[in-house]
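One protein chain is absent from this view; the other protein chains keep their places.
Chains: A and B, in written order; residue numbering restarts at 1 for each.
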Amino acid sequence: MPIIKVNNLSKAFGGVKAVSNINMSVEAGEIAGIIGPNGAGKTTFFNLLTGIYTPTSGEVIYNLERKISSKSFKPYKMTGYGVARTFQNIRLFKNMSVLDNVLIGCHNNMSYGLLSSLLHLPAFRRSEAKAYDEAIKLLDIFGLADKKDEPASKLPYGEQRKVEIARALAAKPKLLLLDEPAAGMNPNETKELTKLISWIKDEFKLTIILIEHDMSLVMGICSKIFVFDYGNLIASGTPTEVQNNEQVIKAYLGGE
Amino acid sequence: MEQLIQQLVNGVSLGSIYALIALGYTMVYGIINLINFAHGDIYMIGAYIGFALTTFLHLGFFPALILSMLLTSMLGMVIEKVAYKPIRKSTRIAALITAISVSLFLEYGMMYFVKPETRTFPEVLPNKQISIFNTSAVLDIKNIYILVVTITLMLILQYVIYKTKVGKAMRAVSLDSDAAQLMGIDINKTISYTFAIGSALAGAAGVLVGSYYNSINPLMGVVPGLKAFVAAVIGGIGVIPGAVLGGFFLGFTETLVSAFGGSLYKDAVAFAVLILVLLIKPKGLLGRNIREKV
Partner (left out) sequence: MKLINKKNMLGFLAVILTYAIAGFLIDKGFIDSYIFLNIVLIGINIILAVSLNLITGFTGQFSLGHAAFMSIGAYTSGILTAKLGLPFWVGILGAALLAAVAGIIIGIPTLRLKGDYLAIATLGFGEIVKIIGLNTDYIGGATGLNDIPRYTTWTWLYFCVVVTVLLISNFIKSYKGRACISIGEDEIAAEAMGVNTTYYKVLAFTLGSFFAGIAGALYANYFYFIKPDSFGFMKSIDILVIVVFGGMASIKGSILGAVLLSLISLFLQGIPELRMVVYAVILFLIMVYRPQGIIGKGEFKLFKKRGGLNANNQSK
C-alpha cells in the first residue's frame, strides 16, 4: 500500500504548465529522490503536495494516519495530516531563537487554552515543559543544543538547514519533504547530512521525499528516483535504472 | 431625475479632482512603494499658491494654474530630496510615519504662516450657469473648466508617460528598479520627475478646487487626500489608469450617496467601497495579482 499516490497531477499558471500529468507513488519507509534541471517543476510539485498550490487537475492521495485527498489540503493542515516540509530557500523564523523555531514545530501537538496562555496556568507549564524537552532532544540530535538561544539568522547556512529539518521533525510527521537539504553545503557537510537523513528516517519511522541536485546524496540514500523535466515526469526507478535512462541523460546533457 | 443629473454633474467634477490627486499617489507608490501621505497637503499648498497669485498679483485663472503647478512640482521635488531620500531603503512603517511627519509639517507649518482661518478664493472663473435639457438641473461653467483642465492634464500625462524618455524611465523603474538601473537609467532623477509630475497635478487640483468652492484652509488637504488615496487603491495603486478610474468611481459613488439622502455617510460609504473592493480584488480594480514565490 503506497503512502502517497499522485494521479494525473497538473498545475498551470496562466496557461503555462508548471507540472503536467504526474503519476507516481511512494511506499512507506522509502527515501524517494526528485531530480531534474532548474525550472523542471520540482518545487511546484512540493507545493502541490503541501497544499500551497491547488492542482489544476488530478489529485494527491495520502495514506498516512487516514486517507486524505488533495481536495482537503490546506497548508496549515498538513502537519496535522502527518506531512512536514523544509524549504529550498530556508524559511526559518529569523529573529526567533533556534529553540523557539523548533518549538513552533511542536505547535500542532500543543493545545492548552487561551486562559492558560494568558495566566500561565498549570496546563501551560506542563505542556511547555514537555515541548521544551522534545525540542532539546531534537536539537541534540543535530548537535545544536548549545546554540538554542541564538537567533536563527545568526547560524551558519548549513546549521540553518539543520534547524529547519529539526523544526519539521518536531511536528512528528510520517512523511518528510526536504527541498534541497544539501544546497550550499560543502562535500563534507553533505556526506554528514546524507548519513543523518537515513538515520532519522529509521529513528522516526519516516518516509522521506527529497529534491536534490547533489547526486552523491541522491544516489547514496534514495531507493527510488523520479526525474522531472519541463514539468513532466520523464523517468523513475532505482538509482541505477535512472542513471542509465537515455531520456534522463538527454535532459541533463542537453542535445537532441 | 433632475437631482440625479445634477449629482452626476457634481460627480464628474468631484471625480476629476480625486483622479488628479490620486494620480500622484499612484505614481509615487508605483515607483518607490511609499504611501505619500503628504500628497494631500501639496494639493492644499497648490490652492494657497493659486490664492496668493490671484489675490495679490491679480493673475487670471490659467496663469495662476500653470504657475501653481510649477511651484508645487518644485515643492514635491524638494520634499522627496529632503524627506524621502534618506528613508528610501527603510521599512514600510518607518516610511509611512515619515510621510505622516511631512504631512503634519506642511499642515501646521502652513497654519503658522497663513493662520488657520478659512480664506475666500477670488472669483476667477466665469460664474455662469446653463440649464441642462431645460430641466432645473444646472451646469455651472466651472464644472466644464474642471473637466476640460483635468482631461487636458491627463492627456499630457499620457503623452509624457508613453512617448517621452522620462516616461519610459518611470515605467522601467516601477517595473524593476534594479534592472532599470543596470540599463543606465538614473533612478534619482526619475524619482524626482515622478514627484514633480504628481505634485503638479495635485497643485492643479488645488487651484481648481479653490476657484470652484471659493474657500481654502490649511487642513483642506486632509480629507480629499485620504479620499484620493482611497480612489488610487480602489483603482489599483501603482496603476495609472486605475487612479483615474478610481477617482471617477469614487466621485460618482459619493455624489450618488448624497443624492439619495446619505450625505452624512458619504465618507463612510467611500471607505466601505474601498474595503469591499479590496476583499474582492485585493490589488484593486485594475491591479495585477502577484503570487508570492515559495
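In the analysis below, a residue touches a chain if its C-beta (ideal position, glycine included) is under 8 Å from a C-beta of that chain, and two chains touch if they have at least 3 such contacts.
Computed from a predicted model, the values in this text were never measured in an experiment.
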Contact partner of the left-out chain, one of A:9, A:31, A:68 or A:106: A:106
Selected from A:8, A:57 or A:95 as touching the chain missing from the view: A:95
Residue of B:35, B:75, B:137 or B:244 in touch with the missing chain, whole complex considered: B:35
Contact footprint on chain A, counting only the chain that is left out: 50, 52, 75-80, 84-85, 87, 91-96, 100, 103-108, 110, 112, 114, 116-120, 124-125, 127-129, 131-132, 151, 153, 167-168, 171
Touch residues of chain B, complete complex, unshown partner: 29-35, 83, 86-98, 100-105, 107-109, 111-112, 173-178, 187, 226, 229-230, 233, 237-238, 264-265, 267-268, 271-272, 274-275, 278-279, 282-283, 288, 290, 292-294
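Criterion: only the chains that are shown with their structure count from here on.
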Whole-Å separation of chain centres (CA-atom averages), chain A against chain B: 49
